[in-house]
Each structure stands twice: as structure tokens, then as C-alpha cells.
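Removed from the display is one protein chain of the complex; every other protein chain stays in position.
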Amino acid sequence: MSGSLLEVRDLVQVHRLRGARGGSQTLRAVDGVSFEIGPGESVGLVGESGCGKSSLARALVQLPRPTEGEVRFRDQDLCRLRGGALLRARLGMQMVFQDPHSSVNPRMSVANIVAEPLRLRGGTGRRQVRARVRELLDMVRLPASRYEARRAGELSGGECQRVAVARALAGSPELLICDEAVSALDVSVQAQLLNLFEELRSELGLAYLFISHDLAVVRHMSDRVLFMYLGRICEEIDAGDLDRAPRHPYTAALMSLVPGTQRDRSVMALTGEPPSAASIPAGCRFHTRCWCARDQCATQEPALVATEQGGRVACLFPLAPQPEPVGDPLLSYRPPGP
Amino acid sequence: MGSLILRRVGQAVVVLLGVSFLTFLLLNLLPGNVINSILGPGATPAAVARLRVELGLNQNLFLRYLHWLGSAAHGNLGTSLATGQSVAGIIVQRLPVTAEIVALAGSIPLAFVAARRAGQRVDRLIAGGSLVFISVPAFVPGILLILIFGADLKVLPATGWVNLSQSLGGNLRTAIMPVVTLALGGFAVHGRLLRAELVAQSEQEYATAALARGLRWPDVMRWHVARNSMIPLITNLALHFGALIGGTVIVEQLFGIPGVGQLLINSIDARDTTVVEGIVLLTAVAFMVGNLLADILHTAIDPRVRYAGATAG
Amino acid sequence: MPAPPRVEGLLPAEVLLDEPEAGRRWDRTLVVSGGVLGLIVFFCFLGPLFLPVPDPSAINLNAIRAAPSLGHLFGTGSDGEDLLSQILYGGRDSLEIAILSVMIGATVGCLFGFVSGIKGGIIDTVLMRCVDVLLAFPALILALAVVTYVGRSSWDLTIALSFFSVPAYGRYSRALAVGLRNREFVVNARLAGARSGHLIWRHILPNAMPTLLTFGFLAMGFQIVALAGLSFLGLGLAPPTPSWGGMITAGEAYLSTAPQMVLVPVVFLLATVVSVNLFGDALRQRMRA
Partner (left out) sequence: MTPGLDPSAMLRVEDLRVSFSTPRGLVRAVRGVDLVLGRAQMHAVVGESGSGKSVSMRALVGLLPRGRTQVSGRALLEGVDLLSLDEDQKVGVRGRSVGMVFQDPLRAMNPTMRVGRQLVEAVSAHGQLGKEALRTRTRELLDMVQVPSSLRVMDMFPYELSGGLRQRVMIATAIAGGARLLIADEPTTALDVSIQAGILDLFKTLQQDTGTSVILITHNISLALDYAEAVSVMYAGKVVETGSRLDLVASVRMPYSRGLLDSVPRGSQARHSRLVTMEGYPPGPTERLEGCSFANRCPWAEDMCRRREPVLGGEGDSLHRWACWKPLADQEVPA
């Protein structure tokens, strides 16, 4: 499909783990993921730890390369590009990471950090680089005169994260992948960063892939949200429908956990913790923890199909798209336990 | 656990092959050879050629290596080119092992004392003392020991060696000073390492948590901190063993003990490649076995086995 | 700065690295040990230029094993040679050899370690097995062999001793590189189009530098000790070149009659190595704070 900025098809990332006691096992961290991001669109990606969301993000930028699948960015399949062509094609896609202090080289000055991508690309004069660095720092609301010469090691978490954003913007990317980019920050600083991301969105028309475990943040930042469970997408949903009409029981359960929601948590409780990606359950991967699983769920794996609301859901018995306490959970409620 | 050990053994074998080949290469490429040292400089070319054939030196280098490797694998390290003695027989050695045990026996209690009084005068004193022993070549304290106990007080023989088979008392008397000298370095290193680890471990959250559930501090130290602090010590012990072998050479020279060190120096001097090769290989084997044992012990103590991140693969 | 990886026991003095001292003033240690080290370096390298010392190997049969006096500040040795002069010249050689061998060992070792750590995979495995071979190879034997077969010039000794630090630096730098490889700023640099060389030079090396520097000082102390050990075995710098280890050996027989022959070099050796070790340690604590 043309018109989309990023188009991911059947992406698979297999990690080979060497166990603590010698043996090795394979782990399908990302197991057949397809989705698209349009220009200027912001897409949220949500899931529990170990669901493969960070592996997915890294696979998108080919660090490391995914095992299978396509990552078409501006109509070029990154998985097939090599060497310099890959380096160039990838410039349009940049990442912002969770740990602010780790995102910038502590021994470099702010100006050098921001200038590095410009210098690596070459072809920019010394004076132009300097001007561009000032412009970029201005974009992330760091007064260039005060920050340029400082070393990254001296900055606070919020400041580091701004520098990391400025640097990511240096190559004028079209897509910014934020991997838990505000999770490590204190709430007051987190809000400042979220506002910055919003400003950049409207000023530069940036598209975002916003990865977070914090549903309140993702709901605030995204147009569309992908829910990931054990390496697969289980629901894709318009952010506006999140509160009203989640179709997948997993989505509904997670949404009920957002502080301030008045849903009955005891009904939609997620029992236990996600199984390891090294031993994925048969049938629907979620059935072992689902609050409304039926017998069929243990044997048949649901496909990701389109919903009436324009989203996609992978569930044999999706919840009805009704306002307020989702469906009639009591009908399908089973007491927790294996 | 089984497969871990298997992998380690595999790695060790690869490394040993590398070591033996490197030694072989080194000894055969460096200038000077055994023929000159046996026959002396004035030998006739015919005599040289005869000896070369006799010793098998006329064959291709690589073939000779394979040949040697084959017999080494059967436990036969060859016979000394110069003296004709069997190599495996000459180089059995107990000194470094004894020294390591003495070093441990001394350093562990001291580390506990230092850690318990971290930052206080006793700790500083021990830290200063160990710094000196880390910084000094083994022969210096050795000389001092000889001067005090051998020459001044005359309680122990200054040099010389009595074999265990000859007399137990004599063996002990001659062994005390070399063992102590050799142990001093390890004593300082181990003590310092253990002390640092004890302090670091006692600042871990699990120690605080143990305290929070109502344990007394001495119990926290005994049941939690001490045990976990042994892990780096074990790893260190194995690596340090390599350094000890170097120290042994010096100590033997100092105390006039006819051991591996002397043999090594003499053999290198005489270009007796077979003996040198044997010693190198045995040292490397001892080193690798020590590391392997440390790995196994490590697995036993720490179920997670976090490798130092330094071991490749 | 990232926490240093654990690679225990490669150097005896490495135990100094782990000391978690919260409440101590490291500046004072740094100044004192740095000062002592500076004085020793200054006098060893520049002292002979302005101090009225005779040639270190000059024989003076009128003053054999003389006690310290105004003419011979530290006394004289068995051939009447001036001990002060021997200390200065011997110290210069010791320091030169130690510094150079550490630098060579560090460069080669870091090249192995960094490439191994950044590239990973099969390259990593092969390079690390090579380092393991060097580590398992008794370095002293190698040094002995080199010295016996090749020669005993200060270059030969430098090369021989540098084999001590190659495997240590290799393992250590690899661990540092692996620790840094997955740090976000390295991934960021890759995203911006950086290749391995750039990563190592701009990101890995600067961040590993403080630790490597400290390690270097500790390694230097070790080399000085090892050099003295070789001299003691009679395999150090060929006589009549003076060396600290050689002086100690020469004086050993006269301990009770001319103790200065042993005491003077021992004191200098100890002062140098202790301050090198302390300086490295304090430097690290300082950079960590």
C-alpha cells in the first residue's frame, strides 16, 4: 500500500538464548507482526514486559536485523538493503530510548552529540553544522548558549532526554520511535517531555511509534494503538475507542487497570503472568490468562481480522463494541486458575 | 550444568592446543638450538647432521608438532633432549598449591576483620600492609625472611631443600620460608579482594532486606554476605594460580630449591625444547583445570552463574 | 561512567579496583602519590643532567661497599659504583620499559578487545580464544624464552613484558566494549550511520578510557615488579647496565655488612610501585565521583 510511511509485513525476530546452565533455546520475540504508520501519524504500542515490543522496535531499525519479514520505509525494504544504502535509508527513522543518561554519550559535549549525525553524513560545512545545532537545541527548548558546551554527564534526566531528541531530529527524520522514552522520568518532567513531543508533531509533522507500558500516556499521545501479546499484535484500535470499545479481552483488562478508571477489576482480572516467549501456549496465546476464554481458544489460533471500527482484533470471541462495562463479562466469566 | 562443563572442557582443549602450538612455534623459531648446546660451538657439520636425525629434528616442523602432540595425548611428554630423563617425572610440584592454601588461610580471617571495621584504623592498617605486599617483588620479603630467621635468629635453614621422603621435619623446616614468601602476595591480593567484596555485598539490598525481616547483623553477615562474597574469590584464585607459578620460579631460585623453576631456567638455557614444552603445557593445564574448577564451584554456589561478561561465547 | 566489568585476577593489584570507599577523600591520595611518582620520574630522567653523579658503572676500587657519605649519598656497591647513580639510571630504564610495555600491551589488547566486543559473533569467539591462549600461556616462561634466545636489551625486555598485559587488556577492554555496545548512545550512533571504527574511536574508547587508564597504572606497577623479578633471576638488562632488581640481587650477599646495597633499591622500588598503584586507584575514585 503506498501512502504509508512505514509498512511492516510478517516481521519475525528470533533470539537465540544460551541458557545459564549450558543449553540453548530459541525465543520468538516477534512472531509475525504487520502494521503500518502513515506520515504524521502517531501510533502507540502497548504490552507487558517481555511481549517483544522493544525487540520489535530494534528490528525495525535493523539492529539487529530481523529474522524474517519486510520493513518498508518510504517504499524501500530495509531488510534487503546493505551497507551504505541501509545507513542512508535508515536516517529517516530515529529512536529515543528509556534511560536518559544512557541515551547520550556522557563524555561528549551537548553540541558534539547533536552534531554527530550531521558530521557522519558529511557534506555540511563547519558553520552550517553549528547553526543547525543551535536550531535543533532551540527546537527542544534548550537555550543553546547555556547548553552547547556542557558535557552530557552533567545534565539531569529531563535535559538528557531533550538532547537525545535534538540529536534524533538532526537528520530531519520522518518517524521517531520512542521506546519508553518518558518512563524513567519523574512525572513533572515527563509531562514537559510529552508536551515537547506534541509540539514537534505539529511543527514538523513527525510520525511517532510510541512504545510504553503506561496506558494513560499512550492514550494521550496516540491516534491508533497496537496491543502486543507474546510477540503478536492482538488488537489494533483507534485511541478514541480505547475506553469505550476495546474488542480484545486483553485490551479491556489492561484498560481497566489505568488508575482512575471505574471498571470492575475483579471480573477482568488478568490471572498470573505472561508465559515465557520460549514456551508459547497452543491455540490463542492469551487463553491461559483470559477472563473469558472458552474451550475452543485452547486449540484454535485466532487470526488478526478487521473490525467494524476500522481496527483489527485477534480473538475468536471478541467483545461486543458497546459503551460502558464491556460486554456482559459475567456470561463468559470463568473463575481464575489453570 | 553437565553441558556447561562440557562446553568449558571443549574450550579448554582448544586453548591448550593453541598454547602448545604457540610454544612449539616459539621454541623452534627463536634463534639458538639444542644441538649447539649439546655439541658446543666447535662441532663438525657431520656430527650436527647426525644428531639432528637422532633427535628427529630433520622432519618438518608441523609434523614434529603433530608427533609430539600425539604422544602428549597419551600422557607421554617425551624425554628431555639434553638429559634423557622423562619429562612428566621431573615436574611434579607441590609448592604453589601449599602456598595458595596458606595464603587463603591467612587472608580470609583478616578480610573479615577489615570488613567489619571498614574505614577504621585496623582496616587502614591491613589495607596499607596488603598494598605493600602487592607492590613488592616476592624476593624482597624472601630476602628479609632469610636475613631474620636464617641469618640472625638461625631458627630455620637459610636455603636448601630436604625432600619429604627423606625427613618430614626437615622438609617442613626447609619449606616454611619459601611457602610464606610465596604466600605473601596471594595473601594480600585475596584478603583485599574479599574485604572489598564483603563491604560491597553488605551494602546490597538483600542484606538490608534480611536486616529488615528481623535478623541480627552478625547473622546477616554469616548466612548471606559471607557466602556470596566467596564467588569472586574463587574466580580470582584460579587466575592467580598462574601468577603463582611465576613466583615459584623466583622463590626456588632464592631458596635454592631444585624444583620446576630451576628446571625451567636450566632447560631454556640448554635449549631443551621438550622439557620447556612439557612445563608450559603442564602449567597451562593446571591453569585451565583451576579455572574449570572455579567455574564448577561458581555454578554450585550461585545458581544463576552470571559470568563475568569476560568469557567469550 | 559505567561500572567496571568484573575480570578478576588478571593483575594482582587489580583488587584495588573494587574498593567501594564512600567516605574517603581521594584527592589527598591522588596528590601525595602523584607527587612521589612525579619526583621519582623527574629525578630518574632529568637528575643525571644536573646532579653531580658519576657514570653508574664507573669502578672505584677505593670505595667498595662504602656507607652513605657526602660523596656517595647512598653509598657504593661491590665495585665501588655509586648507588645513587645506579638508582637513577636503573629507575629510568625500569620506568621506560614499564611504560612502553604497558602501552604496547594496551594498544594490542584493546584492539583485540574492542573489535571482539563490538563485532561479536564468530570474530569475537576466535579473538577471545586467542586471548585465552595468551592468558593460559605462562607469561614468565615466554619472557624467559625471549630473554634467553633473543637478547637482553631494553627493547627485548619491553616486548617480552608486553606479553603480560596483552591478554589482560584484551579481556578487560572486551568486557568494557560489551558493556557499552548495547548502551543507547551507541545504538543511536549506529542509527545515525556510524561504522565500527567510529563507534570504537568516538564512543567506546572515551568511555572506557578512565578505567583503562587506571588499569594501565596498575599494570605498570606489575611490570616494574616483574622486571625486578627477571633481574633477580639474572635475566634482566645485561650487566653492566644497572637495574633495581639487579642491585638487590647483587647486594643480597652483603646484607649484614652493607645493608644500603639492598635497602636503597628496595625503598625506591617499593615507593614507585606503591605510588603507581595508589595513584591509579585514586584516579579512578576521583573520576567516579
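By written order: A, B and C. Residues from 1 in each chain.
Everything that follows uses one rule, which is that a residue touches a chain if its C-beta (ideal position, glycine included) is under 8 Å from a C-beta of that chain, and two chains touch if they have at least 3 such contacts.
Keep in mind that this is a model prediction, so the values were computed, not measured.
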Contacting the left-out chain in the complete assembly, out of A:253, A:277 or A:315: A:253
Interface with the undisplayed chain - residues on chain A: 48-49, 156, 158, 186-192, 194-195, 198, 201, 213-217, 219-223, 239-240, 243, 253-254, 257-261, 265, 269-270, 272-273
In chain B, positions touching the absent partner: 119, 203-206, 208-216, 223-224, 227-228, 301-304
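Here is the rule we go by: only the chains that are shown with their structure count from here on.
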Distance between chain centroids, defined by C-alpha means - chain B, chain C (Å): 21
Residues on chain B engaged by chain C in the complex (per definition of touch): 11, 14-16, 18-19, 22-23, 26-27, 30-32, 119, 131-132, 134-140, 143, 147, 151, 185, 188-189, 192-193, 196-197, 199-200, 203, 232, 235-240, 242-243, 245-246, 249-250, 253-254, 264-265, 268-269, 271, 276, 279-280, 283-284, 287-288, 308-313
Residue ranges of chain C touching chain A (in the complex, touch as defined): 1, 183-185, 187-194, 198, 202-203, 206-207, 209
In the complex, chain C residues that touch chain B: 5-10, 12-13, 15-16, 18-21, 23-24, 116, 124-125, 127-130, 132-133, 135-142, 144-146, 148-150, 171-172, 174-175, 178-179, 221, 225-226, 228-229, 232-233, 245, 248, 252, 255-256, 262, 266, 269-270, 273-274, 276-278
